[in-house]
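One structure follows; several queries about it will come next.
For chain A:
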Amino acid sequence: MMRFLPWLYLLAAFTFIYLPVGVLVLFAFQEGSLPVPPFNGPSLRWFGEMLADDDLMAALRNSVLVAFGSSAVAVTLGFFAAYGLARHVLPGSAVIRGLLIAPLTVSYLIVGLGLLIVLTRTGLGLSLWTAAIGHVVINLPLAFAIIYASMGAQQQNAERAARDLGAREAQVIALVTVPMLRPAIAAAFFLSVTLSWDEFIIAFLLTRFDVTLPVEIWSLLRSGLSPQLNAIGSFVFLISVAVVLLLEVTLFRKPRP
Partner candidate 1 sequence: MTASVTFQGLNHSFGTFQALSDINLQIEAGEYVTLLGPSGCGKTTLLSILGGFLEPSEGQVLIGGQDMTRVPPVKRPTTTVFQDYALFPHMSLRDNVGFGLRMGGMGRAARHARAEEMLDLVGLKDAAGKRPHALSGGQRQRVALARALAVEPDVLLLDEPLGALDLKLRRLMQDELKSIQQQIGTTFVHVTHDQEEAMAIADRIVVMSKGRIEDHGPPDRIYRHPATLFTADFMGETNHIPGTRRAEAVETPLGLLPAGGPPGAVSVCLRPEDIRAGEPEGLSLGPAKITSAAFFGTYCRVHLAPRRAPDLTLTAYLPVGRNWAKGEEIEIAAAPEDFRIFEQEPG
Partner candidate 2 sequence: MSARGDQLRGWGFVSPALIWTLCFFVLPFVVMGAMSLATLEGRTLVWDLSLANYAKLFEKAYLWRAILVSLEITLTVTAISILLAYPLAWIIAFQVPPRWQRLALLLAILPFWTSYVVRSYAWLLVLAREGVVNNALIGLGLIAEPITLANTRFATVTGFVHFFVMLLTLTIYANLIQLSPNYRRAAMDLGANAVQTFRHVILPLTLPGIVTGAFLTFVLCIGDYVTPQILGGNTELSVPQVIMVQLGRRADFPLASALAIVLMSIVALAYLMSARWLRIDRL
């Protein structure tokens, strides 16, 4: 009995973890109009409706734009800040590091609220741009922390060697630092894309007419349960899983000992 206990627990835990996902995906193939038992199907009806929904498709495009755009900015700013702090002696660098990391410790809701107040006070309108600004605020600390942590002595020596051989600072960065830090930069970028792609509350507070996918899903949710939501949810989940698996087998695969 004691021998099987761990496996029983594992089974129970996996059931709990996969229950909502399983139900979500299963009822995406529901024939009827309610995503609850009994299951009729399978049918691709709701996937069809999803693709035909212009608002949803526009939101999908917006989400991709905001995710990639904000991540590119966050990673670029994060990289330069990490380079500046790791390679140059600056007074008060501990304070700067703390300041750059600080947004990590604050709820997204509060980040969004602060920006909302400033934007409405200054009369700047809300748009996809403002949502992207918010996403840069939350992803910059992560990108900075990941890249800063990976700037070790090994790279520094390679940079010194390059400088010694006559490379200017821009050449050092482009030809030595960035290629050597590629795994960390890619990790920061994709993590940032995933978080932005999935982020709701900031996008909800800071967009108005053009919205991102989570916000659009939210507004669909107000009209109640529908297999169309299951379809879009499954679709988003499968994309995320594909990206995660792709990263797992390419970027983060450790050589087997």
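Convention: contacts are C-beta pairs under 8 Å (C-beta built on N, C-alpha and C of every residue); 3 or more make two chains touch, one makes a residue touch a chain; residues count from 1.
A quick word on the picks: all candidates are chains of the complex that A comes from, given by their letters.
Predicted, not measured: the structure shown is a model, and the values here were computed from it.
Undergrad: In the complex, chain A is touched by which of the candidates 1 or 2?
TA: Candidate touching chain A in this assembly: 2.
Undergrad: Okay, in this complex, where on chain A does candidate 2 touch?
TA: 6-7, 9-10, 13-14, 16-21, 23-24, 27, 34-37, 77-78, 80-81, 83-85, 87-91, 96, 99-100, 102-111, 113-118, 121, 133-134, 136-137, 140, 144-145, 169, 194, 198-201, 205, 213-214, 217-218, 221, 225, 229-230, 232-233, 236-237, 240-241, 244, 248
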